[in-house]
Structures are given as structure tokens and as C-alpha cells.
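First the structure, in the form of C-alpha cells, and then the observations on it.
In this view, the complex is presented without one of its protein chains, the others remaining in place.
Labels run A and B following the written order; every chain starts at residue 1.
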Amino acid sequence: MNNGTPLEQARQAYRINLNRPLRPSAIDNQKLLQYFHPDYADNSRVALKVGVNRHDPCHPQLAALLQSDSPTIEAMLATATQIETEVLVIGSGGAGCSAALVAGENGANVLIATKLRVGDSNTVMAEGGIQASIEANDTPQAHFDETLKAGHYCSDKRLVEQMVLDGPEVIQWLIQQGMQFDRDEQGNLCTRRAGGTSANRVLYCRDYTGLEMMRVLRESVRQHHRITTCDYTPAVELLSNKEGHCSGALLYSIETQRYTAVKAKSVILASGGLGRMHLNGFPTSNHVGATGDGLVLAYRLGAQLQALDSFQYHPTGLAWPQTLAGTLITEGIRSTGAQLVNNSGERFIDELAPRDVVCAAIMRECEEGRGIRLESGRQGVWLDIPTLEKQQPGILAQQFPKFMALCNKADINPYQSPLLICPTLHYQNGGVVINQACETTIPGLYCAGEVSGGIHGKNRIMGNALLEIISFGRRAGAAAVARHSPDKSQLLLNHLQAFRREIKNSHGVSGIQGPLLFPHYASFSRKGA
Amino acid sequence: MTKAPLNQLLRHPDNCCANLDEWLNGVGGKALAIALKDPSTLIPTIKAAGLRGLGGSGFPAYRKWQMIAAQHQHSERYLICNGNEDEPGTFKDRLLLEESPHQVIEGALITALATNINHIAFYINPHLKRATEILSNAIAQWQQSDYLQQISETLVKELVLKIIPSPGHYIAGEETAAIEAVEGNFPFPRGKPPYPAVAGVHGKPTLINNIETLANVSHIVRNGAAWFQALGEGRCNGTKIYCISGDVSDSGAYELPMGISLESLIFQHAGGISNNRKLKAVFTGGPSNSILTADALSLTLDFDSLKQHNASLGTGAMIVIAEGNPIIPHIAKYLDFFAAASCGQCPPCTSGTREMAQLTRKITIGNANKHDLDSLISLSELLPGSGRCHLIDGAVTLLKSSLGHFPKEYQVLINKPFS
Partner (left out) sequence: MTNTATPNSSTEITVNGTRLSVSANHSLIQALWKTGHPNFKSASCLEGVCGSCRIMVKYDNQSAVNMALACQSKVEPGMQVIFPQYLEKESTALLNHRYRLQLSSESSEQLKTIFPEAADCRHCHGCTVACPKGIDVEQGITLANEGKLAAAGDLFINCVMCDLCTTSCPENIAPNYVALFARRTTAVNQPTPTNLARRLQALQRGELKIKY
């Protein structure tokens, strides 16, 4: 394996070039994925040894976490303050907030427990937009077909059907919450096209769709008289009754270091993804709290998971400067014509191929010595912005103000310098198995958003994440309120004890403790843990 | 120790009356007559007397007057008689206005004659309702007399007297903020230069003097500079009204010779520390100054001596704290005062005062750890100079002084483990 060209040397060798032929590939896309995509590597999966998904393939780092021991002991539960609510929502991104709002609208008292503050999530960072089939030349059927195709036909069709049909109503609901979308002069919602789709289906609010959505939902939640929120209070364990149904959760306050046991009729887990686990050492576009806590909690309780070996690596994450490593550069800039080039100025992939294919192609350049090397040893390739600007003078300033602001922060002059990029861990394709009502395999436990699985198969298209969180978030909220459950419910940790025994018997103890709550470099430690 | 003479000038019974005829039958009017006869003698007299700005600056009064007098290009000029008085523990201007408005007005009239000023604005804190009412009646009496006409003739322009209620904010007492307020705007401090003497109210030369400073003027003109000098102790001139409060037996306002010792003020006049405790600290001159402690008891109270001691006489307010009375709650309270007083223009001032207040309050209730104290110390280092006016600097001076004098009080309260 070659090491690639050092950054400084490559920077000096770089030239603007208006005519870069695409190097033909010796292998087809399927092979490219198999050889170079992180998901397909030999060391990218192990079989789980314990739990409902025993024998299923799972990423080794995630497997270690799922099979980790818990720092929770009975005494924490015994000494915890006990409170009661009808619906407990864990997580406060788009899915958590919409679930809480609908549960509140349906008359339930809701408690939102969140690790950071309400709205601190990946939702707030989403730039591209939200998918909903509303244009005359588009159909929900096309949305359905293309979602399945992009996901390599691994999705749960019933979930996708429900989601695409929900799309227009989701948009209407968001507008009723006070969210603005860009409109044309006739008052129609503007739409644009996502990679791998056939129609204009992405609705947006400038580059700030996620930010606008989160601002509005957060305020809606704060204004709702039935919703109480607890910031800096992650759930560290789910709690069960004698039947093993979910009956609440054990919360831990980062501020006071005290525990609270919440008894709830229904628990909605909307805790998001796991980018901050930095699978395979990748940087991530995710927020600090994305540490896969929800998967760990649900798995211990016995909820079934799926597709634990499938992740989305966004092709264009910034690799340099280190300060901003992992920051996403929007796909829009490639769809406008920006090319990806290697250390010798060669174009090596159709930039608008599916995300997983582009990612694999970049990995190939790096592994075969055609990348650009940082001192840390990490490699990347150029995103050729100067040539784009030469071809379409003025395009950067006109269409990509947010990108320009990023360059400014990074101290990069995009008119002269290409940007060093490498794939960045972006999204967890799999997750907790749910049905159309967001019920998991454990009664009383509901899931919505990135923590759940089955919608995106093995690859997600742009804009479907924002649609998913609202579509399923609302359904989770409604289902959680509608649930009939016996009044007398206990708060027990029996499931945890059983899980511990299983770990011991299988010699599967991973040596780490979960949930992580924060990435290791944040030096967080839980009191009593 | 002999007891220094009390109330021999500004609060002397002879000088305290609210009726103009009574004032004129007594000491009043004589100085004004001298001023009307030859206004050019006034600045030299004030200079020789050594009158200084008693609102807190201690700046020689004659120098401001000279600067105004030198602005020949404008005929319209303004005098702002600063009675905004909003500092905790200060109430001398209120007393002067309530007890002896004519002494203040006559002082202002003489000042106008000395500096060729034709607009006099009594800029009074709106919370001083009774003082404003008395002053307003007093001005009406002057307007019925023929003095104002005479002054107008001497100035060769019409003299206008007005009461302008100040906005009541602490910062509204700052010179440039007062100018904004007199112009009818929100009292945001302006940058200097231009100095008010060059371009103040409506761009015209403007003199700003404190009520107490102006109250001295007629007496100096009437009795002469040497007489005024003799009133002070040692090398100091005149008197000072001290507003003493806190842990003393007899709190109140005492007019005493400039230059008496802190010990004499507290123990001779204010009856000593209440319940026979020891002195721990004194907040001087509105709290934006360094704190004085027991080792400063022998210090003479005047602008220069206190400056040498890294402190300030300020408005003359003395808030006394007895041994056993914790200092940090007072600091927290005053920082809250500064936070509420911050005008908003400079975020580091608004945020800095609020943050310092928050941290000291947290320390007070024993809810803080070492990191909080480190942050507080760091704030006191980075904030000075970050605002347009000196509000933030004053707040930091107070905090820093408490950190320097009473480090142990902070240390014992920061036991909370790091969370």
C-alpha cells in the first residue's frame, strides 16, 4: 500500500484544469463497493454473541458496545427520585420533538429527557432538505421505488409506503408549527432534486432546512403546556415491569449527578445515531451526543435490532484543517459540477453516483496511493472547487454562501485552493426494528428517527432522514398515547440482570461500559460508574 | 483626637433655607453681586480656592471652567448641574437640594457668569421627588426676582433655567451620557474626544458640575479663596459631605473638613462600629472603587491621598462593614447593581457584569468550585477597558479589590467538587 502525496507537495502540484477526462474503472460499482466501501471490508462485521440478535452480523465497535456491561447498579434505582408521566420521550431532535408534540396534542402529559439541550441534535445540521412528493410530475410511487432502490432493496416496504404517503401531510403539519419553506412567486413550494431520484422532491428552506425545522419544533415544544423538558439528563437505562415490558427509564443528571426513575405508560426512544463512535476511525459529521445510546438501552431490554453493519459515509467531509475535520460539504456543490480529483489531478468517479459508490471510489484512491496524505497519516482527495469557479464564474458567491462561510472559517481561498475531503461517518442505516406504529418488539417501547431501522435499507437518499423523523415521530407520539396498559407497573432492572448473566455465560464481556453518552475524548465519567 | 467641626459650610444652618427672601436676607445674593460686577475675577478665585469636582472625579473645577471660557466661537453654552446621584450609599445631592436649593442655584448662576453660559439644566434623578419639587419652587422664586434679567444683560444673551429629570440610570450620571439625556436621547455614554467642553449638548460647549461642587461656589466668591482653603485640614481645601452607612452606630450625612482621617469619620462622628465590633472594610464613594480596610484608618480622606492608596474618594459615600460580616454577598449585590446599570451598548460590559454577579452569587451560597473562582479571576483580568465608559472598569476594580483583600473568604466557600 502506497502512502499518497504529502499535503504541501500536492497543494503545490495542483493546477486548475477545465478538461479532466474521467478515468475508466477496471471494476463495476458492485465490486468497487465490495473492495473499498468500509461496510464491505472483512473486518467490518462480527457475529453478536448475546441478545435477541445473537449470530447476526454487526460492526465490531458497535458489537462491543451492545455487549458491554452497564455501570448501573440496583442502588442507583433504589435511591433515585421517582416521578411519573404518561409518555416519556428520550431524545429531543426532530423525531423526539414531533413525537412529544403529537402526544401532547392527543392529551398526554409528556416528559422529554435529553442528554444535551432540547434540539441539540443532528436535525439542526441538516442542510439539504426534506423529501415529499408534491409535484404534479411526481408520485409517491416513484418516491417509494427510488427509496427502495437506493437502499439496495433491503427496506421494510410497509414502512417506506407509509412514510412516502405521509410526506405531504408532514409538510403541512410543519407549516402549521410555523416552519417556513422556500416558495416560488406563485406561492408553490420550491422543490429540487436529490441524487439517485427522478423528480424534484426535496423541499427546503435555503441551506437551513434542519435549523429552521429545529428552531420551530423546539419553540413549539417549549410553548406546549403538557410537555416538560429535562436538559442534560440522558437516559442511562430503560426500566421494565415483571412481564419484561418497558415501564420507564432511569435518567442521570449531568448537572447534579443524581438519578431519577421515570415511570411511564409508554417510552419513545428517539435518541439518534452513533457517528461519534468514529467507526473504523472515521471522522463524523454528527453532533457530540451521537453515541448510539438508544441501541444499547433497547438491546439490553430485549428489543430486536437490524442492519447493524450498514452505515452511510458521506463522500465529502472536510479533511483539512483539522479544526473542522468531518464537517460536511453539501452534495449540492457536486451536483453543480464540482469534480473529485486525486493526487495527480485525475478524475476517478462520476461524482453523482450513489453516495456509497462515490465513497468507495475515494477510498480506492487513498488505498492505492493516489490520495493526499496528512501528517496524521489520514488521506483524502481534492474537491476541485477552483476549476468549478473557472467554469462558472460567480457560482460560489451566488449559490453557496454557507460553503463560503465555511471556507472563511477554514482559512481556505476556494478560488485558488481545492479542498481536501474524505468520507465522513454520517448516518446509521439500521437500528431498532419497528412496525408502522413505531412499536418495537418490546411492549411499551416505541422508536422513531435514526435509532430505528428498516426504512433506508443499506443506503439513504438525501432528504429522507428529515421526512422519516417527522413521519415516524408523529406516529410514535400518537401510538404511545393510544396504548392501553395496566395501571400498576413496576420499575425493575430484571432485564439488565438477565442480560448480564448472558454476557457472562457467553464470555462475551467487551471490557467497555455502555451507554457511552459522550465520545471518549470528552473525558466524561458518570458518578458511581 | 479632637473632633473635627461639623457642618460649617454647605449644611450650616445659616445656609439652609428654601425661601429666597430669607436666603437673600442672610448670606445669599452677595456673591452674585460680586460676580455681576466683574465676572472675570471668578475663575481666578475658584482656581486659588482649589475647588475640585465633588461628584467623584476630584478634577480641579477651574480647569473645566477655563476650557469652556476658551470656546469663543459659540454663543450658546450649556451647564448641566448633575444631580443624577444613583450610586448605592450616596444621598448628599438630595440633602443639598432639599435643605438649601438657593445655595445650589446661586452657585450655578455664578458659574454661568464665569463661563459665559446661558443654558442651565438642573439634571435631577427622577427618584428624588421631594428634592425636585423644592428645587422647582426655588427656581420659580428666582425667576420672579430681577436677578436673572441682570445676568442676561451681563451675558448679553437670555439666560434659561430648566429642570431636566435624568433618566435615573446609574450611567446617566456619566458626563457624556448626561449630555445625551439632556438632548432627549437614551443616556448612552459617548466616546471621548470630543470633550464636552468642546462639543456637548447639541454640539455646543458644555460644562458638567456636580450639585455639591456648585453649592460651594457662592461661598468661595463671597468669602474668598483663603477662607475656603482654611476650612480643610492640612493641605486640603473646603469641606466634604460624607454619606456614611452600614455597620456604624450613627449613620447619616456629615459635612466635615476635607482631609480628616477615616478613623475620625467613623469613630468620632459616626459613633464607631455598631455593637463594638472591629472595622473590616469600607466601600468608598459609590462601590466602583477599591475597598478600604482597617489598616487604612489613619488615611486622610481626600482625593489625592486615597488615589495614592489605590482607592478613591468618589462621591464621599462610605459603606462600613464590620468584622464578622461576610464581604462576598456585598460584592455580589453591587455587581448585580452594575449589571442592571449597564447600558447595553458593549456586550462585554453587559455580559461581564452579569457573569461576575452570577459567579459571586454562586460562591456566596456555597455552590461554587475552584473553577468558578478561576473564571471570576480571569474575568477580572480580561474585562477592563472593554467598554466605552468606565462602568465595567469600576465593577472590576471593586471585585479585584475584594479578591485581593479577602482571598480567604473566597477560598473557604469554593469547596463544591467539580461537576
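We take it that a contact is a pair of C-beta atoms (placed from the backbone, for glycine too) under 8 Å apart; a residue touches a chain by one contact, two chains touch by 3 or more.
Keep in mind it's a predicted model, so treat the numbers as computed, not measured.
Undergrad: So one chain is hidden, and I want to know which residue out of A:R20, A:R206 or A:R500 touches that hidden chain in the complete assembly.
TA: Considering all chains, including the one not shown, the answer is A:R206.
Undergrad: Of A:Q30, A:Q82 or A:T323, which one is in contact with the hidden chain?
TA: With A:Q30, A:Q82 or A:T323 as choices, the missing chain is touched by A:T323.
Undergrad: Among A:Q180, A:Q304 or A:Q399, which one is in touch with the chain left out?
TA: Of the listed residues, the one touching the omitted chain is A:Q180.
Undergrad: Quick one: which of A:D39, A:D56, A:E161 or A:E237 touches the chain that's been left out?
TA: Answering carefully, the residue with contact to the hidden chain is A:E161.
Undergrad: May I ask which residue of A:G91, A:P140 or A:G477 touches the chain that does not appear here?
TA: The one listed residue touching the chain not shown is A:P140.
Undergrad: Which parts of chain B are in contact with the chain that was left out?
TA: 186, 188, 342-348, 350-352, 354-355, 357-359, 362, 371-379, 381-383, 385-386
Undergrad: For chain A, which residues reach the chain that was dropped from this view?
TA: Listed in rising order, the touching residues are 8, 11, 116-117, 119-121, 124-125, 133-136, 139-141, 144, 157, 161, 164-165, 168-169, 171-172, 175-181, 183, 186-189, 191, 205-206, 208, 210-212, 215-216, 218-220, 222-223, 232, 254-255, 287-289, 320-324, 327-328, 375-376, 409-413, 417, 518, 521-524.
In the analysis below, only the chains that are shown with their structure count from here on.
Undergrad: Using the average of all C-alpha atoms in each chain as its centre, how far is it in Å between chain A and chain B?
TA: Taking the average C-alpha coordinate of chain A and of chain B, the gap between them is 62 Å.
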